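Heads up: the structure comes next, in structure tokens.
Of the protein chains in this complex, one is absent; all others appear in place.
In order of appearance the chains are A and B, and numbering begins at 1 in each one.
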Amino acid sequence: MMLSSFTGRQWIDRIARWCVSAVGYSVMLALAMIFIFLLLQVAPLFSKASITPLAKEDTVASSFRLLGSVVDDAENSTRQAQHALKLHRPVDFVLSTADTLFLLERDGRYRWLSHQGTDSRRLLSSGQLDIAEITAATMSPTGQTLLVASVDGRIHPYTLLHQELIAMQPIATSGTQIQQLLVQASTRSVVSLDDSDTIRLFHIASGRELAHYHWDKHPNSLMQLSEDEQYLQLTAGTMRQVVKLHNPHPEASWRQLVRPVHYEGRRSADYVWQSSTVSDNTEAKLSLVPLTIGTLKAAWYAMLFATPLAIFAAAYTAFFAPVSWRYRIKAVMEVLESLPTVILGFLAAFLLAPWLELHLLLFLGSLIIVPVTIMLGSCGWFYWRKKQQYGTDQPSWWLVLLSLLTGVVLTTMLVSNAETYLFHGDFLSWLANRGIDYQQRNSLIIGIAMGIAVIPTIFSLTDEAIYHVPTSLTQGVIALGASRWQALSTLILPVAAPGILAACLLGLGRALGETMILLMATGNTPLLGFDPFQGMRTLTATLAIEAPEASLESAHFRVLVLAALLLMILTFVVNTLVTLLRQRLRHRYLQL
Amino acid sequence: MKQWWQHGSLWVWFSASALLCTLLLFIALISLIVGKGLQHHWPADLITFQVQTAEGGRATVMGQLIKQEPGNHYTTDNQSEIDPSLNTAQQLLIDQGDTWFMPSQGATARYIWLDDGNVLQRSKPADAIRLDMHDGRVLFGVLQSSDAEPAIVDTQQTAIDLPGEPWLLLHANGQEIQVDTGDVKRYHFPNSLNGLQKSLLFLKQWWWFLTEDPHHQSTAGGVFPAIFGTMVMVLLMSVIVTPFGVLAAIYLHEYAGKSWLTQVVRVSVYNLAGIPSVVMGLFGLAFFVYVLGGQLDQLFYADQLPAPTYGTPGLFWASLTLALLTLPVVIVATEEGLAQLPMSQRLGSYALGATQTETIWRIVAPQAAPAMMTGLILAVARAAGEVAPLMLVGVVKSAPQLPIDGEFPYVHLERQFMHLGYHLYDVGFQSANTEHAMSLSFAVALVLLMLIVLLNLSAFMLRQHLRRKYKLVQTSMEGV
């Protein structure tokens, strides 16, 4: 028999190995690709804006149309406008939109008129801007934003809100006096031309300089925007130069995503998420802060509800209950864990929320009264057993159930009386009188519903961690005369602590990524703050609602992808921590 | 007191009650869904209430009694103020059938609250009939023959032939309404049915519910397309996820070494199981639908552009997304099974001259098959209950066509589909309006719950079986 022949079986083995490895690699790659692809989607969000000059040939060839009629110089245009509008005396800056007219003097005095046609005019308001000397001014085509350049080279944006001018954060520029301002309405940006012949592009709301371009030595030049706002024509005498404004995503930068921004049409700077632009007149407001806070808030209340219940229940199952119980309870928890969250969301939103609105006081009251009855039950039972000289380690479950139910019944009785005598019959209106607004879909609901979703996760891991602590340890302590609880609290829990922490983290990971419950039962209003009686809007719910409507290349879509990445990284870190902790625990148990 | 505190009895009681609370919560949850879900199709009796009206007159209301509770519910005719004297009285919620034109009263709500104190008399007329119309409405009434004599109908039957001519239906409030027989889909006489007949009817109602199409914005009819859509999607997902998941697990456990890098890869794959599903949905939308789908359209369906074929959410992309989502589940379960198989089995095979492939194919894979099955079932259970990612990649409220039909090429991967979970979401949001939609939602939730619980229980049993089996074969690594 020859050993060195290479048989068909060997080839099959090799080919199979290649195939399986290829599939293995491709699966790993596919999973890695999720991350890479999402990163690539986000990257353009932070690409820089630019102003690039076009060559002469391109300028001639390109058939862009300039906005408005071509006029020779700024003064001429003002004069023409004054003439056309039949103004009685000359005004330095005449800014007009479709139905309003804004007349501004260099010293800051202004008049604001509404006009239909040329004849019917009405004074809306007048006043004095707090600016020493104005060198340039412009208004957005929608008439919502007024931009004024002061002599010190700063640009002062104002937003017009209910016939009132509200100053926004001034935009600091290089300090050179500004000759001309133009608004790029589609991107909410402003282009300035200053004495040093530099063109600068700013995002109005954030005051961020996006790009600049220096046109060499052409004093007294003039800018004009093309109709599509993509090009800018510079003229100085007979010189002409066209530049392209590349300004892809001005509405998203780190500062806008995480800092308060003063958007037009608002009274002050704030964290705002308002992605749906009803018309072109409103700007997408993409602050991730309210959504992140919402996610954290939801997770916080869920954990607040779930953690104590799950850990206590797991401790009982793993340490006190008979083993035959343990398997059944674990089976039940397994089913509970796999409960589709859409069912929980439905129950929370349409059953629990209306119920809790009616019985809020009952719920809050039971949080205090039920533990108290259990405490009393425990105390009474302990001394009774002692007197009878029975073992005092473990109460039978029906006694506990009894005291639990007694607590609930007691609460019901007390609460209906308390509501009539203490809160004039209606707790909610009593709260409302104290300035506490109760929304039907609020954090308490989320805490309970998402808590139920998270309990099995925390439960299983905690149970495993406690159950697998070597029994020799327990027996050692009990042999020293400790009660079972003392053994648990002084020895078992500290040993199992990494496992319990891992359990909580895993629960947190699940709470952070949960969608349906939040989508259905939060009310989805992006609010700040941790008020338990208010709803929230979370990252996940926002993704589910808004992603199908956002168009692929838009800043909105990219910000949503960023939110997804954020969630992904958050949960990935949490899960990695869980893995590490569990490994450590396994190590620890092997050593014991 | 001190002794009690030190002994820790309090904490034992607390942990016991925490466990009881959790279990009670669970039982309440399940029994709520099961109870309310089953109730939806129970042929309830039709009751005629003689009611005293505010003006002192009498009125009759006919309908099903939904619930009875004390409290300060607003009566339909007195929306503004709560009468404190009524607060203790029992309030009855009556389902009086669908809104039906009632010229004298204007549009009447299907559900009304009655004050029990005002009810003078209740009766259950044996010939009260419930009609389910083709247009989704449900009508209650008492049958009358066309010449105003009491109809002689065999009330024991539920499937008698309808008379050829139009019916006359006498509504409980005295209104006579003409109903065209052609419009009636089904009918029965609930009050004259005995328990057995009711149960049979109940089963039939469930059967109809599971096999019929929804109509009227899903407030009426069945849920067949949703079940079918869920099944097809899950099936397609299984077809994708099984080979990839199993092969990837075999690669990780049998071929890739135990190096530092594979360890990192393994942990990462495991952690991917925890990625929020909606993130995966977004990836599916951005990559599968927009990028891959867009490319496919340009290559093969260019003639139909700009109307997208694959460049829009659809069945295939949904399955692919869920496959990606459940891939870690399958990998983890399979690897667990592979790891439980003792090394001696593999060595025994090698010692007989088997190659690695032969060992895996003949010894390892058959023994790890239950683990793979478990993984697949868990994946299916997760996929069947997952809604959020589907909202991004292909599920719709109502799909005009099923993803599989008799039209070439029979399986339409690009079509949008309906899904039980999303159906619940959709119907759930309508349930804010009416009791009927609420009860319908519970029925949908029950179907979904049954599906998931069945899948999970089978996975649980399979896993237990697997553990027991391995205890038998278990030989230690020592001595190999």
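Just so it is clear, a contact is a pair of C-beta atoms (placed from the backbone, for glycine too) under 8 Å apart; a residue touches a chain by one contact, two chains touch by 3 or more.
One rule holds for everything that comes next: contacts and distances are computed from a predicted model.
Trainee: Identify the UniProt protein name of the omitted chain, choosing among "3-isopropylmalate dehydratase small subunit", "Phosphate ABC transporter ATP-binding protein PstB", "Coenzyme F420-reducing hydrogenase, delta subunit" or "succinate dehydrogenase".
Mentor: So, among "3-isopropylmalate dehydratase small subunit", "Phosphate ABC transporter ATP-binding protein PstB", "Coenzyme F420-reducing hydrogenase, delta subunit" or "succinate dehydrogenase", the name matching the hidden chain's UniProt entry is "Phosphate ABC transporter ATP-binding protein PstB".
Trainee: Of the residues B:S192, B:Q205 or B:Q367, which one touches the chain left out of the display?
Mentor: B:Q367
Trainee: From the listed residues B:A307, B:L352 or B:V411, report the one that touches the chain absent from this view.
Mentor: Result: among the candidates, B:L352 touches the missing chain.
Trainee: Looking at A:R9, A:R122, A:R240 or A:R255, which makes contact with the chain not pictured?
Mentor: A:R9
Trainee: Hey, which chain A residues sit against the chain that's not shown?
Mentor: Touching the missing chain: residues 1-7, 9-10.
Trainee: List the chain B residues touching the unshown chain?
Mentor: Looking at chain B, the ones touching the missing chain are residues 257-258, 342, 344-355, 358, 362-363, 367, 472-473, 475-476, 478-480.
By our rule, only the chains that are shown with their structure count from here on.
Trainee: Using the touch definition up top, name the residues of chain A that touch chain B in the complex.
Mentor: 9-10, 12-13, 16-17, 19-21, 23-28, 30-31, 34, 37-38, 41, 308-313, 315-317, 320-321, 329, 331-332, 334-336, 338-343, 345-347, 349-351, 370-371, 374-375, 377-379, 381-383, 386, 392-395, 397, 400-401, 403-404, 452, 455, 459, 483-486, 488-489, 506, 509-510, 512-516, 519-520, 540, 543-544, 547-548, 552, 557, 560-561, 564, 567-568, 571-572, 574-576, 579
Trainee: Contact residues on chain B for chain A in the complex?
Mentor: It is residues 1, 3-4, 6-23, 25-26, 29, 32-33, 243-245, 247-248, 250-252, 254-256, 265, 267-283, 285-287, 290, 313, 324, 327, 331, 355-358, 360-361, 381-382, 384-388, 391-392, 421-422, 424-425, 428-429, 431-432, 438, 441, 445, 448-449, 452-453, 455-457, 460 of chain B that touch chain A.
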